[in-house]
Structures are given as C-alpha cells and as structure tokens.
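Shown here: the complex without one of its protein chains, the others still in place.
Up next, chain A:
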Amino acid sequence: MSAAAAPAHVAPGPDAPKVVTVDHLAMAFGARTLFRDVSFEVRAGEVFVILGGSGCGKSTLLKLMIGLFPPTAGTIEVLGNDIVTASGDARERMLKRIGVMWQSGALFGSMTLLENIMLPLEAHTKMPEEARREAARIKLGMVGLGDASNRLPAEISGGMAKRAGIARAMALDPPLLFLDEPSAGLDPITSAGLDKLIQDLARDLGTTFIVVTHELQSILAIGDRCIMLDKDAQGMIATGNPRELRDTATHPVVRAFFRREAM
C-alpha cells in the first residue's frame, strides 16, 4: 500500500483550530453527580482520548458533546456551534458533520450492514444509489467487514457489530468522529488495525477523533491528548499526553491506571 508515502500522524499544534470546547461542564442524573467542573478543548486533527473507570460518566460526556441531552451547567461548543442551544438548520448542519459509534453498536436490526451504512448517505447526500452502495462497501472493507455486508446485525458477532458501527459513523466522512469503546471486545490484531485506521484518517483527512477507551495499548499508540475522569473525584483527575502521563503522573488513580495496578 502506497500510504507509506505519507508522513506519520503528528499531533496538531496549539494553533490548530478548536473543534470542541467544553467549558465548566457539570452533569448530574437526579441526585447523582457524575462530574462538577470539566473543561477541555479538542483541536482539529487531534486524537483525543477520554479515560476513566467503568461508570464514571465517559459515555455520558460523549452524549453531552453530541447534544443528546443538556448538561446541568456549563457550555459545549462543537464545530463552532453551541450544541446545547443549537436548533433547526444549524443543528442539522452540525449533525451532518459528526459521526458517532455507540458503545452498543446501535445498528438497525431490520437492515443489512450495507444498508445500515448507506442510510446516512441516503439521508444527507445526493449520491446516486450505485455510488452509495459502492461507498458503503468501501467503508465496510476499511473495517474488514467486506464479506459480511449482506448480513443482518442479529447475525454477526459483538466485535463485528462494533466495527460495523465504526463504518456507519464514517459513512459521511465527517470531520469529527466520536467513538465509544471502539476496540472493546476485539482481538489484538483487529484492534491494532483499527488504531492504524484512526491514525491514517487523522493524518490523511484531518479527521478529529474523540475516543472513549480502556485499552492501554491503543491509548498509548493513538492518543495525542487525553483526559481522565474519576467517579470519586467527580471530575477530571488528569489531562495531557498519555505517554507523558504514564511516565510522570503523580495522582494515585492515574498511576494505577497506566501501570495496570490494583488500587
């Protein structure tokens, strides 16, 4: 593959435009506070990783960033729009430019994988049917599911559903992709292939990735920057480059995470 001709993915500098800005965000479900004061920004072309223990609110943070429900306090700006107040056309235009891979896959059960991926193309582009089919086939090929395109979601394995979910998130080639635990449940080879795909897309298309993951290997391989949430601290306990955090972190939870130690 001639992709080697292109330079490896390099983290964008601090002058790259901001794609997501989260400011003093707080979130609670009823009396249950998940986090109180979370602020960070994500720059174009960056692979941004959200870390944290199970149940600390990573998926919730992701859902807040795509405007699924409003936060308790704080503001979230995505692709230049306030996601909380955006409505109508502005919201529609913004949603077209983000892709989301859900933790559960969330594939439509009555459609084949190919049709699942053709759906956003049909809804948002004027591509003719033949072109949509071809584009969807390429997306499935990119995640290694070319041979499963005619199957229904109920007929594939959990790891395959994850990969199909990623392919669907990429359907419109959005500049901003949210992935909720993309490599959970995948074997190390497939998982490494996915990491490579993420890095390639970030490099070649300038796609920005916001990824929730627990996979230490993949965090260290792809993460340009990360934040770590913690249930007990009800907020962020670390932010920075994951390789630097591994070597320099002093917070006990962060150290335990990167060194795979029990607390």
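Here is the rule we go by: a contact is a pair of C-beta atoms (placed from the backbone, for glycine too) under 8 Å apart; a residue touches a chain by one contact, two chains touch by 3 or more; residues count from 1.
In the analysis below, contacts and distances are computed from a predicted model.
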* Write down which listed name, "Phospholipid/cholesterol/gamma-HCH transport system permease protein", "Flavodoxin reductases (Ferredoxin-NADPH reductases) family 1", "Oxidoreductase" or "3-isopropylmalate dehydratase large subunit", is the UniProt protein name of the chain that is not shown. => "Phospholipid/cholesterol/gamma-HCH transport system permease protein"
* Structure fact -> The one of A:I50, A:A86, A:M170 or A:A238 in touch with the missing chain is A:M170
* Asked: Which residue from A:G55, A:G141 or A:P252 sits in contact with the chain not drawn here?
  -> A:G141
* To do: Touching the absent chain in the whole complex: find that residue among A:P14, A:G88 or A:G109.
  => A:G109
* Asked: Please identify, in ascending order, the residues of chain A that touch the omitted chain?
  -> 1-3, 5-7, 12, 16-17, 19, 44-45, 79, 109-110, 112, 121, 124-128, 130-131, 134-135, 137-142, 144, 146-155, 170, 172-173, 175, 200, 203-208
